[in-house]
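These notes concern the structure reproduced below.
Yeah, one chain of the complex is gone here, protein chain that is, but the others are all in their spots.
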Amino acid sequence: MGNPPNLLAAIYGWLNERFGIDAAVAFGKKKVVPVHRESVWYYFGGVTLFLFIIQVFTGILLLLYYRPGADSSFESLQFILTQVEFGWLIRSVHSWSANLMVLAAFIHMFSNFFTQSYRRPRELTWITGMVLFLLALGFGFSGYLLPWNELAFFATKVGTDIVGAVPIVGKPMLIFLRGGEDVTGATLSRFFGFHVAVLPMVFTLLLGLHVLFVQVQGMSEPVSHQALGSDKKRTMPFFPNFVLRDVVLWLVVLNIVAILSVFFPWDLGEKADLFAPAPAGIKPEWYFLFMFQTLKFIPGHVLFLEGELLGILVFGLAGLLWILIPFLDRRGQKNQRNPVFQLMGWIIVAFIVVMTIVGFVL
Amino acid sequence: MDRSVNPDSDRNGRRKFLSLLLGGALIGWLGSLLYPLARYLIPPKIPEAKLTTLKVARVDEVVPNTALMFRYGRKPGILIRTQEGKFSAFSAVCTHLDCTVQFRSDWGIIWCACHNGRYDLTGRNIAGPPPRPLTPFDVNIKDGEVYVSEREG
Partner (left out) sequence: MKRVFAISVLFIVFGLGFAAASAGKDSCRECHLEAGDELAAPVHAMDTEDVHASRGFSCAACHGGDPGADDQEAAMSKARGFVGVPKPSEIPQFCGRCHADPQIMRKYSVSVPTDQLEKYWTSQHGQALKGGNAEVATCASCHGSHAIYPANNPKSSVWPTNVPQTCNHCHGNAELMGKFGLKPDSFKEYSEGVHGKALLERRDTGAPACNDCHGNHGAAPPGFESVAQVCRQCHVNNAEMFMASPHKAAFDAAELPECVACHANHRILPPDESWLGAVGEHSCGQCHSQGDRGFEVAQQIKALVDSLRIMEENAVELVGQVERRGIPVGEVRAALAETREALLKSRTIIHTADVRKVAEAAHAGIERAAAAQEMGRAGLAAFEYRKRGLGIATIFISLLILAIWLWLRHLEGR
């Protein structure tokens, strides 16, 4: 044994005297992760978290050169892409990681749904998770405008138009989001503030709670695993086994992001022109596409309601019910599988996938 | 413990190899991460995003009643010095169909060869197809150098 271990031991001892880290280490050593057929899905929360960390990191790096403003957003991004060394890389990593984070969040959310992890006592974990999911979509929507290019400008216009269609609160919300009646430099300022300050703050708070809940309550087990006797339940220690596997997966994800950034870099587009007409076939980002496409399919008027309004109300109601799933799944509350909810979940997944594909193809 | 005979020595050997591999790979990976990061953080030679002011020429380089073509960003520009010695600069992109205009000292105007569009020396479109005047630039003379920049507002 050479010097380094002694040094580490000394530092550990110094901190332990003051903060009692022993207790945390003991807790960590005891932590186990259930091993069963569905345990592969346990990784997706961590992957989402990892991608979020990449976002924070690359986001801060971009902040060093990005200047928000109708006259400088596009130009500063152009600067990053052409003049700053590896600027293209940081930018493409940020864009790809954003998309992958939303994908990972979808998978994390649905895998928890299908394994009924929201069952008692984990209802709040589900609810904080759902809010985090919505915040992630908010991150995506606000960040998308920041390059201030044609696509971003019109996607924001269409997206906020749809918000404006919500009854009663829609118009005030639209004006709040846009910083006025139309999408202008004021909208850009707001979205920048949301994206780099408000959302990170709220997201971090909720994320802290979400992770705290998981630490305190441990990993949820699917109903079938929970029913087994404790001698039949296989587990693995969190430290170091699960963590190392986590790290391996994170490294793979990092490499995927890098490969995507080199071979499919994101381009700059054309600068937004407030007076130009919308380019044909304007589409939102893929994670909003299924809703957008559904709205397009709804006929202009259904009975006495405007089609768009009906669509918004249906999605709103569906979202609300989805958030309240822990309380609606009676069988789950009794630790039983719920085939009806499972089927419903698969139908929803199929709907989202099909509508997203249709949205791309049409 | 006598390591040499102990079957655990295999494990120890493997452990050492693994530590080495891990350490080496970790350092290599960190290097491939930190290298682009470090290059990114070092500011580029042109520190500002917007190239608003361009040094075009020395005052004594531009003879009166001649013009100098220059590049402003990606687009062509034209710097004119009148017979009286005054400087003015415009975007050299014709407002009709985007051809590059030229100075005609014999006619005392800015001319577009494509369809005979004509502009006076204030950039105003005076004959032919151009629908609008040329976009003017601001010209500043400092220490014998001519600087051209985008007009504010």
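All chains are identified by letter, namely A and B, in their written order; residue positions are counted from 1 within each chain.
Here, contacts are C-beta pairs under 8 Å (C-beta built on N, C-alpha and C of every residue); 3 or more make two chains touch, one makes a residue touch a chain.
The model shown is predicted, which means the values in this text are computed figures rather than measured ones.
**Student:** Among the options A:V262, A:A276, A:V302 or A:L317, which residue touches the chain absent from this view?
**Tutor:** A:V262
**Student:** So which of B:K55, B:R71 or B:K86 would be touching the chain we can't see?
**Tutor:** Result: among the candidates, B:R71 touches the missing chain.
**Student:** By the contact definition given up top, give the residues of chain B that touch the hidden chain.
**Tutor:** Touch with the absent chain occurs at residues 11, 14-15, 18, 21-22, 24-26, 28-29, 31-33, 36, 71, 74-76, 96, 99-100, 113-117, 128-131.
**Student:** Which parts of chain A face the unshown chain closely enough to count as touching?
**Tutor:** These residues touch the chain not displayed: 78, 81-82, 88-89, 92, 240-241, 244-245, 247-248, 251-252, 254-255, 258-259, 262, 264-268.
By definition in this document, only the chains that are shown with their structure count from here on.
**Student:** What whole-number Å value describes the gap between the mean CA coordinates of chain A and chain B?
**Tutor:** Measuring from centre to centre gives 37 Å for this pair.
**Student:** Please output the residues of chain A touching chain B within their complex, sorted ascending.
**Tutor:** Contacts found on chain A: 61, 64-65, 67, 71-72, 75-76, 78-79, 83-87, 89-90, 251.
**Student:** Spell out the part of chain B that touches chain A in their complex, as residue ranges.
**Tutor:** 29, 36-37, 39-42, 44-46, 48-50
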